[in-house]
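The complex appears here minus one protein chain, its other protein chains still in place.
Then we have subunit A:
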Amino acid sequence: MRAPRRNPRLPEGINAPPSKPLSEFLQLSAVVLLATALLAMVVGASMPFLARLIPFAWEQGVSGGIESYLQQSGSLVDSADAQAALSTLGTQLLETQARVLATSGDSQAVPQQAYRFALIDDPSPNAFATLGAQVMVTRGLLDAVKTENGLAMVLAHEIAHVELRHPLEAASRSVVLQVLLSTVLGSSNSQPLIGLAGGGALITALSFNRSMELKADAHALNLLQAHYGHTRGADEFFVTVSGSDSHDHWRVFFETHPGIDARIEAIRAGSGLGSEGALTAPLPAALRSLQESASSSQ
């Protein structure tokens, strides 16, 4: 074998073909973004149907519990009587709902025992339904209603959200969004799932869209009709809220619940026969005394 006198000059561009990294990057990211956007749309569109198929036990498994929310903001109202009165009213509504559903052979999507009602010490009027069938009502909202019917409408509205699995739907949407984001941003860690398990951060991020709100309103009216035999007082809270439009701390509610006026209209239109002249029930004593103690301290 004869040795070459010197190393050959190797041709360039075989092992590392010439490339245009920037245009390659743009092309690839366009393709991936398009695909993920398409996926997000498909998942988003199918979520209302998928949410109903997910067992409630799974939802309970990922919800952080009421404590994780309270750690974030505010605390429970320090009155066992008021808390119990709220739970009692919620449970009564749930029992009515179960009775109505039973007549048509259906059963509740979420077991009645799973519901947790809590009164939160927060001056801004708001109510949430979150993962794990937790219904929270702020003290500010309690001050804005005059009768039990007004409060029942709010509770029925939140119960309807839970029954229609809206929290799960909203949570899935935000999880899907986070997963897609982390795919695009290239971080392969499981942060979206950690965020979900943490619960707290997600609860405030949950937002229901307009059609969810209207659906929940319609369900709530039906429930109120079944419970009291009329829907008088159902619009009470909304009227109070829209009446003090300029007031700064109503802002929170308007942000999460757009179109108050339209909803008052819809609620009034949905109010069936027998509402005229029907008697509204007064608030339970424990809640009323809480209202009074709040107004006297101001």
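The criterion applied here is as follows: contacts are C-beta pairs under 8 Å (C-beta built on N, C-alpha and C of every residue); 3 or more make two chains touch, one makes a residue touch a chain; residues count from 1.
Operating definition for what follows: contacts and distances are computed from a predicted model.
**Q** So which of "ABC transporter domain-containing protein", "Spermidine synthase", "Transketolase subunit A" or "Metal-binding protein" is the UniProt name of the chain that got left out?
**A** So the chain that does not appear here would be "Metal-binding protein", according to UniProt.
**Q** Which subunit A residues touch the hidden chain?
**A** Contact residues on subunit A toward the absent chain are 1-7, 9, 15-17, 19, 21-22, 24-25, 28-29, 31-32, 181, 185-188.
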